[in-house]
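Only a single protein chain was left out; the remaining protein chains are all shown in position.
Think of it as A, B, C and D in the order they're written, each chain with its own count starting at 1.
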Amino acid sequence: MSALQKETMNDAQPLLQVKNLEAFYGPVMALRGVSIDVFEGKVVAILGANGAGKTTLMKTISGALAPRKGSITLAGEAIQGREPDALVRQGIAHVPEGREVFPFLTVEENLAMGAYIRRDKAGIRQDMEMVYDYFPILLERRNQPAGTLSGGQQQMLAIGRGLMSRPSLMLLDEPSLGLSPLLVQEIFAIVRRLNKEQGVTLLLVEQNAQVALNTADHGYVLETGRIVMDGSAEELLASDDIREFYLGQSAGDDRPEKRWKRKKTWR
Amino acid sequence: MDILQLLVSGIANGCIYGLLALGFVLIYKASEAVNFAQGDMMMLGAFLGVTFINTSYADLPFLVGITLAALILGLFGYLLDRFVLRAIFGQPQFAMVILTIALGFLIRFVAGVIWGHDPTSLETPFIGLVWTVGELIIPVVDAVIIITTVALTAILYFFFARTRLGVAMQASSQNQMAAYYMGIPVKRINAIVWALSGVVAAIAGVMFAAKGAVEPSVGLLFGIKAFAAAVIGGLGSLPGALLGGLLVGIVEPFAGRYLPSGVGQIAPYVLMLLVLILRPGGLFAQISQKKV
Amino acid sequence: SDNKEEESAAAESVRGVSDTEIKLGGMHDLSGVFAAFSSPAVQVANDMFAEVNAEGGIHGRKIRYIVEDHAYQVPKATQATNKLISRDEIFAMVMSLGTPHNLAAFPLMDRNNVPSILPLALSRQMEEEGDFSHRFVFGPSYHEGVLKGVNWMTDEYGIEKICVMYIPSDFGEEVNQAITDAAAGQETLTLAESTSHRPDESDFTGTLARLKDAGCQLVAVALPVRPIISVVATAKEMGWDDVKFVLSQAGFHSAVAAAPGGVTEGLYGVSPWQDIVSRMKDVPEAKQWADEYQTQYGSVPSGGAVLGRVGAMVTIEALREAGPDLTTDSFLAAMESLDFSDPVTGVDIKMSATNHRAGNDMILSKVTDGVWEPVVTLED
Amino acid sequence: MSLLQVKDLSISFGGVKAVDGVSFTVEPGEVFTLVGPNGAGKSTIFNLISRLYEPSAGQIVFDGQDITGLPAHKVAGLGIARTFQNIELFDHSSVLQNLLIGRHCRRNTRWFEELLFLPKVRRSERQHRLLVEEVIDFLDLAAYRDKLIAGLPYGVRKVVEIARALSSEPKLILLDEPASGLSVEETQNMAWWIEDMQKDLGLTVLMVEHDMSLVSRVSNRVLAVSEGRPLAMGTAAEVQADPKVIEAYLGTEATS
Partner (left out) sequence: MSNRFKSRYDDDINLFEGRWHLAQYAILMALLVAAPWLLGTYYLGELTAVLVWSLAGLGLMLISGHTGQVSLGHAAFMAIGAFTNLALMLRGWHFLPALLASAVTSGVIGAIISRPILRMSGIYLAIATLALSIIIEDVAIIAEPITGGVAGVFAPPIALFGMEIDRYATPEAFYYLCLAVLVLVTLGYLNLLRSASGRSFLAVRDSEVSARALGVNVARAKTLSFSLSCAITGLAGALYAHLAQAVNYESFLVLISITLLLQVVIGGLGSVHGAFFGAIVVVLLPQLIAIARDFFDNAAGIKIAAYPGMDTALFALLILLMVIYEPRGLYGVWFKVRTWLQLFPLYRKGMFRRTRTYLKTERQR
């Protein structure tokens, strides 16, 4: 990305802007002043080790958690503290970590719930066909209670369900969790297609940093509740720290030494 | 006395249990909460019916009275959820159990203050009317109760199975957070369901008062029996509630007739235990093993 | 001042009595199945005590009536008794409701020398258990009342098969016993069926079918107030009309008579006094009181209200009689010397060292046009 | 002799044949991996081995003993421990408590002895704790010892679950997607741990995993299944080269 492009981007108003966000679980502080910008039509990836607060950030944006401090604006409107259902109506779809399907509803009912806020019957049908097209196994199992699907099938369902609301901003929390390599490729192909063809903006949390950064335009690195690094996907892919800690491409595989190495944390 | 006769009154009796059980099931289906004050809400409904319909009070036509009672109790259910139950949204199930138990006590108290503790009956247009079919005597009240219950069950059943809102209610009960992520206004849906169960409780109450007499304490134990009926049916199932209600209702008169006295009255509970021992999730269970 | 101290010390020594106050206690069912009796009784009594207090109390002492709710549960009743006696240190227990509840309270009351004044429970044990000198009751026991009523009815209507429905409490058991004794006492009479019921039972179709098949001609009913109405209404609904029902004193309540649709028409009941609604037609005092009651509480005075009135009157009279030097002994002596009539309820109270019953009559009434109308005064 | 023999195992749910005549053997000391598309029946095979499901046909022999008819709770005692794909920890207990529960199958005290907390019980508690501490050291969990599970991040929970399985001193450990949700770095750690389990602890590992880099790195043998049936079997490289596996499971880019 050229410097010029970057300039014009900064002029524009981001679709989603998070400023100085702080969030707590009881007395535990999980976000310590996080700020990110997500511009319309972009794919933004968030990287970070376990427990960094990625899921917490996603939940706070989509309203499942109320932030203690800070602001979240969506298309210029302050949305922090609102309930998730209101945000869905404003175009946010959140595919949560760990699938969270409705276990006693059938696959088809789950998908229908994804389109809960929509009224256009024909459009809903069409999108359902689209999801079935992406994940043929779901079509085959459309009358099976979602709770009895295999882990990966549930993940497909969760993603498909997220698509059903026709979001303008989609939050994907570890979409590739438990998917076969083939499907991981497919998921990211779908992400790219959504982004290119339907102009959906995506905020992505993903452990598979390689794939994530290949798909994303921009990336943030979150560590213990703080953003410690950000840059375009290319920049991050080129960064040594990222290469070592998120891509696993450090020189050599000298194990005994690594075994006892302390995890790198930025503070 | 005729077995058929016992059956008729058992069915009518069971329908009232069924109606009340519907209220339990509604709330359970939409939030997996159990409303231990359901019986007391029914009692409120009965008193409201009495207030609107009886000559010594408002003296309104029967249908107007029942509608008013249903509306008021519906509103009550809505406000209850909005201002009391919402405070513990997302909290463990047994917080709700305790909350509704406490609510029941409060409702009984308030009813006692308003209507006193004397038993009161409803003056229905069909009081004392019976149809005679051969040997069989069918009180008109019973017929009305049976028709109302079956119709209400059918309507609610289709509402849950077929409508978007109905499915959304089930979704909210299965995973509140995911339901939220789908744009389902979970809290509002809870309020709606409480309102709905208020309406059902009012109808049950009016039917109850039409058949016998009410006083503030009837709700508690009648509620427990209806709860047993709902559980026999398998808490999540509306037709199950009706079936459970009928079973309890039918078992009672037959036990009263044929079992030694002092034993017959526990028959509904023994029946429930037997059903649960054979099918730990009730007749139409919706319990499954977790897929790991 | 020395003198005064001595005086107050003497007053102090009587539990529940100070220079300015007399503490009385009562445990009641204010929220259970017999609340229909307790709550009007408590209301009326409180009103009457308030009236006395407004006039300066009795010998300068105001009455404080401390009421605890046991919701017709024995454990709560014992707890309440303990509270009233040990914490509030009441002088006497007044109008506590419920046979088993009173029986459970007696040991503690006797241990602390607390008299029992006209409990809302008329079982034989109310007079028999414990210290008789400390026990005063409203009138003849359930056993006596029901037995007399049934004997009269069997004679009058030529009844041969008698049945009983009761709740399994000391109260119900006593009525059951009365019916058994009635059947045993008459050659021509047999006890055809007896059934016991939970207080919360609501459907009696099965039981009534059974009683009908057993050929019952007269059924004594010892159930809480609401089920009584259900029983009679169900019998009507089933088309079983060649049967008579009779209630004990504990069913003698105007709500039973006034049940809508006339479902309780033709029901019999025994009681120590005439029903106030029936009485007010002829007696102006009764009418006046009933009207006042009606304006204040929005309903006619029921059996509970009448009991409350008589209980409070007896208590007040006895406290007056006992004089300023109130001790348990002086109070008991005063109780035993009571002799007065209440024009409102028509009750003549005359107690003595051997008669601890406030009323000695027994009336059989029948519901006619929604009112308990006396049929006959039962003699021995 | 093979440690685990699975013969002709089958189960179906309603119309779906989730596992359809699968046979394989796991030799002592090896890392044996199941791969296959989502819904192929891998977790179901695990559930059959740990006796949570009743097979409709087939036999499972562990350590020379036919365990096909055994109740589920007896399996751990024989030396089979497992983790779950969706993490099934005891959420309201601490990490330490979780690991101690892992030692349940090795308990040697009776409840009435515990009621009195006889010296014997204390000794046994110390013993359990000692072994659990070894596991904590092994998996580097010391920092989380007294934390409640409910507040732990996903990745740590995965490790705790493995630790809990190890606490039971198993011979065979079943790992259902041990690396899913882990970062690259953590996946590396996982690989070392699995190697250590195999080499240092002498464990046999049966694993389900989608991360092919991990699979290639640690597995001795790989079995690919699809739609409940075996697809290919061999070393990781062999299986990854199999065209059927590539088509059904790996896709084109995955060989990297």
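As a working rule, a residue touches a chain if its C-beta (ideal position, glycine included) is under 8 Å from a C-beta of that chain, and two chains touch if they have at least 3 such contacts.
The model shown is predicted, which means the values in this text are computed figures rather than measured ones.
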Chains shown that the absent chain touches, full complex: A, B, C, D
Among D:F84, D:Y144, D:W193 or D:Y249, the residue in touch with the chain that has been omitted: D:F84
Chain not shown: contacting residue from A:F104, A:Y132 or A:F188: A:F104
Chain not shown: contacting residue from D:T25, D:T68, D:S93 or D:S213: D:S93
Interface with the unshown chain - residue positions in subunit D: 50, 52, 71-77, 81-82, 84, 88-93, 96-97, 100-105, 107, 109, 111, 114-117, 121-122, 124-126, 129-130, 133, 164, 168
Residue numbers in subunit C that touch the chain omitted from display: 28, 30-31, 35, 38-39, 42-43, 46, 64-69, 71-75, 78-79, 82-83, 86-88, 100, 103-104, 107-108, 111, 168-170, 172-173, 196, 198
In subunit B, positions touching the absent partner: 28, 31-32, 34, 84, 87-88, 90-95, 97-99, 101-106, 108-110, 112-113, 117, 173-177, 180, 224, 227-228, 231, 235-236, 262-263, 265-266, 269-270, 272-273, 276-277, 280-282, 286-290, 292
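What we mean here is this: only the chains that are shown with their structure count from here on.
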Whole-Å gap between the CA centroids of subunit B and subunit D: 48
Computed distance of Cα centres, subunit D from subunit C, in Å: 73
Residue list for subunit D, restricted to those that touch at least two other chains: 43, 85-86
Multi-chain contact sites of subunit B, meaning residues that touch two or more partners: none
Partner subunit D, residues of subunit B touching it in the complex: 292
In the complex, subunit A residues that touch subunit D: 25, 28, 49-52, 55, 97-98, 137, 144, 148-153, 155-156, 174, 177-186, 207-210, 245-248, 255, 258-259, 263
In the complex, subunit B residues that touch subunit A: 164, 167-168, 170-171, 174-175, 177-187, 286, 288, 290-291
